[in-house]
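First comes the structure, then the notes that go with it.
Missing here is one protein chain; the remaining ones are kept as they sit in the complex.
Each chain carries a letter (A and B) given by its place in the written order, and its residues are counted from 1.
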Amino acid sequence: MKVTLVVFSGDMDKVMAAFNIAIGAASMGIEATMFFTFWGINVLKRPNPPSKAKGFIRSMLSMMSPASAHKLPLSRLNMLGMGPLMMKKLMKQYKMPDVPEMISLAKNGGVKLIACTTTMELMGVSKDQLIDEVDKLAGVATYLSKASEANINLFV
Amino acid sequence: MKVTLVVFSGDMDKVMAAFNIAIGAASMGIEATMFFTFWGINVLKRPNPPSKAKGFIRSMLSMMSPASAHKLPLSRLNMLGMGPLMMKKLMKQYKMPDVPEMISLAKNGGVKLIACTTTMELMGVSKDQLIDEVDKLAGVATYLSKASEANINLFV
Partner (left out) sequence: MKVTLVVFSGDMDKVMAAFNIAIGAASMGIEATMFFTFWGINVLKRPNPPSKAKGFIRSMLSMMSPASAHKLPLSRLNMLGMGPLMMKKLMKQYKMPDVPEMISLAKNGGVKLIACTTTMELMGVSKDQLIDEVDKLAGVATYLSKASEANINLFV
């Protein structure tokens, strides 16, 4: 039994749901792999990346995208950032891990984190802008071969 | 053959799509299980819940969340509630069931409805605020063991 998750969304709530499933799987001894694509790539960005995206459109995209897992928006009730702040406070109050903590828990459990190369090319994100926890940079072929071995394959 | 659906979204259109698949499966004799998590928990709320969420943030979350399956927003063209009203009118005109009717159809077909305990804790939703149609309160481990027996596992 294996699990794969395509993390397309960069919304904090959806990303948390994906990590909950991956961490849950890992704790049950199930191999889990997460593919971060499109807005999901923001989850894997370093808080202070060494370099910047090149080109006007990429720079604008970069400017308008969350800087890292610490600054993800909510899919609903984002309210200019108030929603995520409130959600984080709630989570802290109930001793629930936030996304950066979930990344650590996932890694400790053996969850594999893969960054989508097509997204990196499109968005102008380079390897040195990503956190060290990333296991691999890969494309859709790698995803499909992993997913073909799994029977729980989700798109988040 | 089995089907599981993680209903993360609380949007009427997405929730309807999830129920369509579950009800379709049930009518073909396929076992279907729906896990309601995060915004999806709103689908399972009673129209007039006996108690209220405690704490400032939870109260605000509760206040800004749809009260029940009767009042879900649309993922697009919500237009301050006009969209869902129009959609419901269209559905009535074409004799399509709305979400509360879909819950009945699903239950009659043997679809299992599970409420996510982590979400309930986070959002301050108690058991007595949920509709009677809920079969079980459970966490990610229950989801994963159900999904591991199924080959159609979707995240909505």
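Just so it is clear, a contact is a pair of C-beta atoms (placed from the backbone, for glycine too) under 8 Å apart; a residue touches a chain by one contact, two chains touch by 3 or more.
Please read these numbers as outputs of a predicted model, since none were measured by experiment.
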item	value
From B:G24, B:P47 or B:G81, residue that would touch the chain that is not displayed	B:G24
Residues belonging to chain A that touch the chain removed from view	6, 8, 10, 37-39, 55, 57-58, 60-61, 64, 118, 121-122, 139-141, 143-144, 147-148, 150-151, 153-155
Residues from chain B at the interface with the omitted partner, ascending	1, 3, 13-14, 17, 20-21, 24-25, 27-28, 30, 75-77, 86, 89-91, 93-94, 96, 151-156
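Simple rule for what comes next: only the chains that are shown with their structure count from here on.
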item	value
CA centroid of chain A to CA centroid of chain B, Å	25
